[in-house]
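A single protein chain has been omitted; all remaining protein chains appear in their positions.
The block that comes next holds chain A.
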Amino acid sequence: MGSFFRSEQMSLAQLFIQPEAAYFVISELGETGTVQFRDLNEELNAFQKKFVNEVRRCDEMERKLRYIEREVNKDKVNIPDVRELPRAPNPREIIDLEAHLEKTEADIKEFSESAVNLKSNFLELTELKHVLEKTQLFFNEQDEAANGLDNKALITEDSNNPIRGGRLGFVAGVIKRERVPAFERMLWRISRGNIFLRQADVGVTLEDPLTGDEMNKTVFVAFFQGEQLKSRIKKVCSGFHASMYPCPSSIQERDEMLQGIKLRLKDLEMVLNQTQDHRQRVLVSVAKELQNWSIMVSKMKAIYHTLNFFNVDVTKKCLIGECWVPLKDIHIVQKALVDGSSSSGSSIPSFMNIIATQESPPTFNRTNKFTRGFQNLIDAYGVASYREVNPALYTIITFPFLFAVMFGDVGHGLVMLGCAMYMILCEKKIASYKHKGEIVNIFFAGRYIILLMSLFSLYTGFIYNDIFSKSMNVFGSQWQLNKSETVGEGGKTLDPFYYYKGTPYIMGVDPMWQFAQNKIVFLNSFKMKLSIVIGVIHMIFGVFMTIPNYIHFKKYSDILLQFIPQMVLLCSIFFWMVVMIFIKWFKYSSIHGDTPDVIAVGSSCAPSVLIYFINMMLLKEQGPVEYGCQKYMFDFQPVLEKILIVVAVISIPVMLFGKPLLFKMTHKNNVQKNGAIPSNGDVHQRQVQSLELTKITEQTMENSETNGNGVDKDVANQEGEVVFRPSSHVKKETGDDHEEEAFGDVMIHQAIHTIEYTLSTVSHTASYLRLWALSLAHAQLSDVLWTMVFNKGLTVNGYVGVVAIYLIFAVWAFFSLAILVLMEGLSAFLHTLRLHWVEFMSKFYAGLGRAFQPFSFKIILEEEEQE
């Protein structure tokens, strides 16, 4: 269990890296993802850092990559996924990559610019073509009219006066369709109705060369008289962004022009296609490498960003960085140092130096895909303090179990099991979907929690004997009917003395209760007691968990002054209640008889555990009882209860004053002995760490010897010289600083803690009753759904019944899934979470740590992908 019971041991290491090898070393470390670097240059602003230029170059490359990606996506070119992640590029390759990116970006830019030019040219020509084609019609009409006029005018022809002949001037152009009504109105106004406007739809959608949007346009011809109107119309046209085209007035000229334009269009189209092809080719070739490049650039940026955390040695011959390393991974880090140095070709090795620190290290629990979900549940409450007992280990079972106590139903459990199995069996497929959506992600991350919850629900459901609110009679009900029965109009209550076979149903609730009218009375009493039993045991378990913590942090006195009074308080009151519950279960039955012995244990004499409990707390005598019954379950019960109460009350002042008094005594002693007050724990911790260090050094020596590598040996030599130096950045945590803490603080702290604990024993025990409430609610809800919905379908006779049951099943199944599995499941989940966070973990868990955030390319790339 090692790392999961407690977080891993961490040590602060100093890395001494040669500048030329630094890039490679960090790259290796990033691949392994084992160290968390500390920023040694926090006080510098971003521009003063050493590798700011490199980071900026990477930013620039990222911008170019984004631009290229956008262009690639615009052309709907598929970007293939990379199977193998490329390593961070060699710094020398970066220049090539940079040049390549620059060239590609410039190419693409040029393509788009020329494409825009060509396209706008193309658009103009197309519009002109349409103008010529559409206006043909208008002119034809006009010409006909004019010809008629000409015929009449043959007699008095006066070719010198064109106006007189009724010849009108005109302006032709193209305007966006949505602007036509306004345009028309405006023309009407400026001319007081003296402009004749003809319009026709272009018929095909055109493409905007800049944005690529589709546009619908309309061809118009405005006929008018007089030069003044013409200039006005032109102004209006430009105001409406209408493009005007020259249109010759004679048919011949128009035809010629049309032919010429068609020819030019054809040419242009060919050129356009060629450019498009070329662009496509470039983009396709870029797309292949795009993913690789962006990964490489992100890695590179991450490396330089990390290098900015490093200090430069005074001689400028080496970079010094500090990092947290899990003790188990030190050899990996060392290997990375050696690999990095050798791949850079530098002859001077880089090495690491473990330094002592009083700062508390980050918390690191090594998880796998199974335990991660549970660890996340705990971390959501608060990351464990360094080396504190990790509740996640127990949560793996207790969480699904408490959930299942509330959710117990075989049917709903099976539905859930199906979902969980699907998510687990198709794990790889689902994990590879990139955009799953938040809710799917949450469920998927908790797939193993769901699996265990469903398995436990199957078990508890089997014990509750509930399958969609129906029961199974697997082992044979232990209730029987006797010969020659009679039954009245109102039914019958079976007396256990005559109808009960003597031993309980082997596993779970007897199926007879399923159709009993007083089912709830029975289940109420059973489930309430069950939840108290489970709750008290769960809390006792939680208090027991403080022991490993006290032992590990060497607070042995707390076992005596904290753990024992806490345990006594909890057990003498609440565990006593559990004991009483069991005594009642064992002692009383519905036995019939006349002798006093028999009457005393009969059902009419069964006492209420709750009344006993209340009287015990209030120090009251038990009230009068029925004839033949005894006041107490056994003779010395009142005495025992008095003793328990006294013990419980005594344990409170022990809890309250024990620790502060001890502190005062030891505090005095220390002052007398030393004058100055060193903290015992600190000294000890340092010793422990020095032991660990020598162990590691030996280990690495061995490793390098077996490798027989020259560079390795150098490292080992360096390692041999490792000396203890206090870290330059030792920060004292004021919270743990007992030297400063006065007696008063300890006292106040302890008083709060004691009050909290004492009150919490009551409130937390009551809180576990939610197990009873929710499981009862779940069972009742599914019962109601069955009788109110599904039963309606079952009672319809004949062929109609077939259809009815078909439809009603759908309704029932929908509500079963949506309400009973999903909503009730979520609510049971939340209540379980609360029971763990508040009722269980508050007994021993501080949760004041900070998480270990290793420098890992994998994590960085995943985060980038999510954005």
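As a convention for this text, a residue touches a chain if its C-beta (ideal position, glycine included) is under 8 Å from a C-beta of that chain, and two chains touch if they have at least 3 such contacts; residues count from 1.
As a working rule, contacts and distances are computed from a predicted model.
Name of the non-displayed chain as stated in its UniProt record, restricted to "Prefoldin subunit 5", "Poly(A)-specific ribonuclease PARN", "Mediator of RNA polymerase II transcription subunit 18" or "V-type proton ATPase subunit": "V-type proton ATPase subunit".
For the chain missing from the display, the contacting residue among A:F170, A:F309 or A:F401 is A:F401, taking the whole complex into account. Of the options A:L137, A:M270, A:V440 or A:L481, the residue whose C-beta touches the omitted chain is A:L481.
Within the complete assembly, A:S589 is the residue of A:S589, A:N615 or A:S842 that touches the hidden chain. The chain not shown here is touched by just one of A:G193, A:G345, A:G437 or A:G490, and that residue is A:G490.
Mapped onto chain A, the footprint of the missing chain covers residues 1-2, 4-5, 368, 371, 393-394, 396-398, 401, 405, 456, 459-460, 463, 478-483, 485-496, 499-500, 502-510, 512-513, 515-519, 521-522, 525-526, 529-530, 533-534, 537, 582, 585-591, 603, 606.
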